[in-house]
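Here the complex is missing one protein chain, while the rest keep their positions.
Chain naming follows the written order as A, B and C, and within any one chain the residues start at number 1.
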Amino acid sequence: MPRKSKTCTSSSTLEAAVPALEIASGVIDELVAANHILFDQGVVDGFGHVSVRHPTASDRFLLARSVAPALATAADIMEFGLDGNPLDARGRTVYLERFIHSEIYRARPDAGAVVHSHSPAVVPFSVVSDAPLRAIWHLGGILGEGCPVFEIRAAAGPGTDLLIRDRALGAALAKSLGRGSVVLMRGHGCTVVGSTVRHAVFNAVYTEISAALQSAAMRLGAVTYLNREEAEAAAACNAAQIDRSWELWRMRAERRLQPQT
Amino acid sequence: MPRKSKTCTSSSTLEAAVPALEIASGVIDELVAANHILFDQGVVDGFGHVSVRHPTASDRFLLARSVAPALATAADIMEFGLDGNPLDARGRTVYLERFIHSEIYRARPDAGAVVHSHSPAVVPFSVVSDAPLRAIWHLGGILGEGCPVFEIRAAAGPGTDLLIRDRALGAALAKSLGRGSVVLMRGHGCTVVGSTVRHAVFNAVYTEISAALQSAAMRLGAVTYLNREEAEAAAACNAAQIDRSWELWRMRAERRLQPQT
Amino acid sequence: MPRKSKTCTSSSTLEAAVPALEIASGVIDELVAANHILFDQGVVDGFGHVSVRHPTASDRFLLARSVAPALATAADIMEFGLDGNPLDARGRTVYLERFIHSEIYRARPDAGAVVHSHSPAVVPFSVVSDAPLRAIWHLGGILGEGCPVFEIRAAAGPGTDLLIRDRALGAALAKSLGRGSVVLMRGHGCTVVGSTVRHAVFNAVYTEISAALQSAAMRLGAVTYLNREEAEAAAACNAAQIDRSWELWRMRAERRLQPQT
Partner (left out) sequence: MPRKSKTCTSSSTLEAAVPALEIASGVIDELVAANHILFDQGVVDGFGHVSVRHPTASDRFLLARSVAPALATAADIMEFGLDGNPLDARGRTVYLERFIHSEIYRARPDAGAVVHSHSPAVVPFSVVSDAPLRAIWHLGGILGEGCPVFEIRAAAGPGTDLLIRDRALGAALAKSLGRGSVVLMRGHGCTVVGSTVRHAVFNAVYTEISAALQSAAMRLGAVTYLNREEAEAAAACNAAQIDRSWELWRMRAERRLQPQT
């Protein structure tokens, strides 16, 4: 049954403005860079979003206004509470699916950053139930022995538009995610977490690449996947190597997205 | 049997010039941008075209002269009547397949813009009869439970060059399209409609992306598609989110197509 | 058995210089542009070459010295006789496989230009004998009901390096090509002809694109190919539309290959 009374336009809210807490400018810069990198690396297109938990208030998070990630600037970054409502909207419209972020921050105290995307190599795995996305190489260690797939029909019936439009759907998604790093969303995309913005971006980029590799490998024959121990050991090692990729990706994104004068 | 007396060169016509109606410059700009975006997003190459219904005369439409879309400028935009003839050619040659546009505007009063392309991920679906292109994710909502495929052999016999060269073929194609948004053309490409230029471009870009995703998913195993309710709800929601993509695509196309000085 | 006494370095020859005939500068420019376009469109990489029959001496042809096509300039264009020997080498080294060109010009008076490449989507079709490359859409009309595959083992035994190193191999390849436009070369690539440089480039680019589409379509299910009449009608029509693509490709290649100052 279709869900009623939903809005299809991004909307600003009527919340009274709450004074923003001081945030070191590096945090905002990092989040803006994450937006650009995710686009430049092919994880997001005009849609998708990345947030970071507030550095000094664990019950808040930072997320851009409703804008294509490639175009996000510092002025677009907004503060939200864990109910998904903006604290200081100042007329800026918000992403319909901000509840993905708020409910994951609520359910997962260890999550420092969240990426939601329609990662193109991942989407096919979201719609084929007997092809779980799992660790096929060391850089996909976080995928472990298989990622859960969130089926929105189980949470909200067979007639939704597949979007995470409210807190209940966000909570159901967070429950599917469980203690893992990646949850696929049937017919939609995936959501990836990390301890920091860089970690979440790293995880999102390598989830996309890993999905493409697994798809290619499955066409060649029976695949030897990483076992649980290998996947965990590899994931731990990757987490210590993130800056090497980040430096590269940031340079690339800045060069390719900046205006050419 | 081969169809006789056809021309293989683009041709200007002998029509007497009809004075053009005033058109707000924004309409032309938008159509030129659409040409560039469709190229930059990989929907068209040297071939393919996009038109918009005239903003004040519903029995006219605007379409570029016979030029690669990436190279189209405001001076290339021409007015046509619903018989497919240019109203003010001034020596400019016209696309052979302009009848795709004229007959769809005739059959579909709700169509505000039309894109014809050889969308590379879509063409394979046009030649495999047991693999209908359908909604595999929310951004492909307009594909619904499957797109029709226009078989030109049914309309004009087994010996054509596959092009929509006259009004009768245009009308047959429009009939195949029916009330939908997308019709595939066997061994040729597809045609996509929308209520506005932005909507038609959005639909064309996501038809291409959706086809690539479906192709990848079908290689993994049995696919769970969106049901009719989901597809309709998603399509309605997408239609309200178009500007976010448009801003991004326009910026990208302008940057990558403009001369580097 | 391996063929003996072959050279693996490109070699200049000892031929006495033959005075070059006047050539309109447009011919050289066009051939240089063809080199750049074939690289920019992904048909050639560091290897591959394109030639044109001499505009005023049908027993000569023009071909670059041994250089990556993307880097070719007017100064690199050399004249050759139909024995494959350069007429005015001036110390420039020549392509090992120039006999592809000379023997096709000899066997095919209608051939005005020849492209040899390792076209990446075509190579797989060269090594799978039950998957003939054929016309799957109108822009692949020249592929007709299937392209021949040249098996060098039939001409020179099972121990060659697969290259067309002499006149005999060139003649054998030309024989495989027959009256068609495209011949695949097993484990190697393909050779494509056209009436002009633009026509040969057009044919080479769309052979590459068509191969990719056919490969994708075959993975979806049973394919409806163009029949002979359709393929011929489409090929004839395409031949009249080449300039539209050429303008686009030339602009793209010039922009992307020129030094950025």
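To be clear about the criterion, a residue touches a chain if its C-beta (ideal position, glycine included) is under 8 Å from a C-beta of that chain, and two chains touch if they have at least 3 such contacts.
Given the structure is predicted, the values throughout are model-derived calculations rather than measurements.
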- Note on the structure: Contact partners of the omitted chain among those displayed are A, C
- Item | Touching the absent chain when the full complex is considered, from A:D83, A:E145 or A:E247 | A:E247
- Sites on subunit A contacted by the missing partner chain, in the whole complex: 135-139, 141, 209, 212-213, 216-217, 219-227, 229-230, 232-234, 236-237, 239-241, 244-245, 247-249, 251-252, 255, 260
- Query: If you put the missing chain back, which residues of subunit C would it touch?
  - Reply: 1-3, 6, 8-10, 45-47, 66-68, 70-71, 118, 120-121, 123-131, 158-163, 186-189, 215, 218-219, 259-260
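Heads up, the rule we're going with is that only the chains that are shown with their structure count from here on.
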- Query: Which chain has its C-alpha centre closest to the mean of all protein C-alpha atoms shown?
  - Reply: B
- Looking at where subunit B touches subunit C, is over half of the residue numbers used by both copies, so same, or under half, so different? different
- Message: What rotation angle takes the CA atoms of subunit A onto those of subunit B? Round to the nearest 5 degrees.
- Response: 90
- Note on the structure: Taking each chain's centre as the mean of its CA atoms, subunit A sits from subunit C at a distance in Å of 47
- subunit B-subunit C separation of Cα centroids, rounded to whole Å: 33
- Query: Where does subunit A touch two or more other chains at once, residue-wise?
  - Reply: none
